[in-house]
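One structure, as structure tokens, below. Some questions next.
Here the complex is missing a single protein chain, while all its other protein chains stay put.
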Amino acid sequence: MLFRIKEHPVLEIPEVRKFNIFYNGEPLEAYEGETVAATLLAHGVKAFRRTERFHEPRGIFCGIGQCTDCIMEVDGKPNVRTCVTLVHPGMVVRTQEGCSGENEAKHDNL
Amino acid sequence: MITYDVVVVGAGPAGLSASIEAAKSGCSVLLLDENPRPGGQLYKQIHKFFGMKEHYAGSRGFEIADLLFARAGEAGVKVSLNTKVWGIFPDGSITASGPEGSIRYKASLIILATGASENALSFPGSTLPGIITAGAAQTFANVYHVLPGKEIVMVGSGNVGLIVSYQLMQAGADVKMIVEAMPEVSGYLVHAGKVRRMGVPILLSHTIVRAVGTDHLEAVDIAELDEKMQPVPGKTERVPCDTVCISVGFSPRLDLADVGKCRIVYEPVLGGMLPWHNENMQTSMDRILIAGDLSGVEEASTALDEGRMAGTYAAYKLGRMKKEEFETEKAAIMKRLDILRSGPFGSRRKEAKKSVWEDRNFGT
Partner (left out) sequence: MEREIICRCEEVTREEIMDAIRMGDASLSAIKRRTRAGMGFCQGRTCRKLIARILSAYYHMPVSSFLPGSIRMPVTPISLGELADLKDGAEEEGGERK
């Protein structure tokens, strides 16, 4: 949690409800009102997925839902833009491999 | 299905101002925005604005966003947030996807205030996690109170690069340096001064030539550039960092204007391709007006006044405002815009805007 800003010279950091989301099975503390991307970055997670062609790691780029670099599998749905998706308690987030969920990638190998 | 007098796309300073002016004159106004909160770029601005009271000098960006939103509500503007406009048709239909599903709205006039988006930069390794736009860094730091990283290199010394560097330092990050490809700082010297006093060096005529790392960014190679903007051989230094912020300008988000068949012209001073428009913010399509960064990348203050101009003209065009009142309002707005577009930076934008209005760029 080294990346959460606790004190700020100008901004008031409000107290909000906290709950867990799950990242590749691991519980992470999330703050109500934040995006999945913010939660992951707060915990030092930078690589959100691996690309289809070169299997390169990708994370945040534009941060406003335009570039789609930050897509992950969220609650079973692939290609979810984590920088514009708000967290909810118990959300299940997984590293996305390629263009679709892990399960679909398995079918591609048949 | 009701036809709104005006549908405004984008609830940033331009869209909010346009909605308020149109509604105040008795137009039925629907304001749509894809984000969960209104304010556009304003909601992540934490510094105090300066200038005139009409531009909310002394207030912070997010305060201005809240104020404008409240005023829009008071004026009777209907708002639909989390609503992405995806289509625009010659009969005045606008199709959008929102919390209530997919809806087609009808408007007599449409005001597009979709703003501008940050430009990308490419170099070997530029897709590594940790390389983000300055705007993204600003959103994480100022809205979600999360540092995107601890050791940051900023690319670009325009106002956004300078201000975001300052804000990241305020938030507790270490901005190791700002690299600027040109031989001089692109932004206001007042911002450059602030950032230098915080200990952030600005390296002019320098750029990133590669980024390295395995699972995420670990370092960048920074090269000095010669007069032809080419890396000087042997003058490359490796700088360890976990984050690079890219701030190399904005481009108007003209997709809707383009599919709406508005004529697009080229004006590099204002961000490149943008919809042609005149002083009244009228595009080449009779039903479509524009305002704010979409009409040329400038500032929040110009967006506010251009929004007022578009909203006022819309009311006049629809017969909700008498000619005399319109001319008076327009004169006041144009006078303020003229003042905003002064000084070494402003006058270039003034010339560029005039060039667009007077349509000197035939053939683009």
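Order of writing sets the chain letters: A and B. Residues in each chain are counted from 1.
Throughout what follows, a residue touches a chain if its C-beta (ideal position, glycine included) is under 8 Å from a C-beta of that chain, and two chains touch if they have at least 3 such contacts.
If you're wondering where the values come from, they're calculated on a predicted model, not measured in any experiment.
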| item | value |
| --- | --- |
| Touching the absent chain when the full complex is considered, from B:N82, B:S108, B:S205 or B:N280 | B:N82 |
| Which residue of B:E151, B:D174, B:E224 or B:D255 touches the chain not shown here | B:D255 |
| Identified contact with the non-displayed chain, of B:S102, B:T328 or B:S347 | B:S102 |
| Residue numbers in chain A that touch the chain omitted from display | 51-54, 56, 58, 61-62, 66-69, 71, 79 |
| Footprint left on chain B by the chain that the document does not show | 1-2, 34, 73, 76, 78-88, 95, 97-106, 117, 119-120, 122-124, 126-127, 210, 251, 254-256, 258-259, 264, 266, 272-273, 364 |
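FYI, only the chains that are shown with their structure count from here on.
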| item | value |
| --- | --- |
| Inter-centroid spacing, chain B versus chain A (mean Cα positions, whole Å) | 26 |
| Contact footprint of chain A on chain B as seen in their complex | 34-36, 46-47, 60, 117-118, 120, 127-133, 135-137, 139-142, 144-150, 170-172, 215-217 |
| Parts of chain A lying in touch with chain B, wherever the complex brings them together | 2-5, 7-11, 13, 31, 34-35, 37-38, 41-42, 46-48, 56-67, 69, 83-84, 86 |
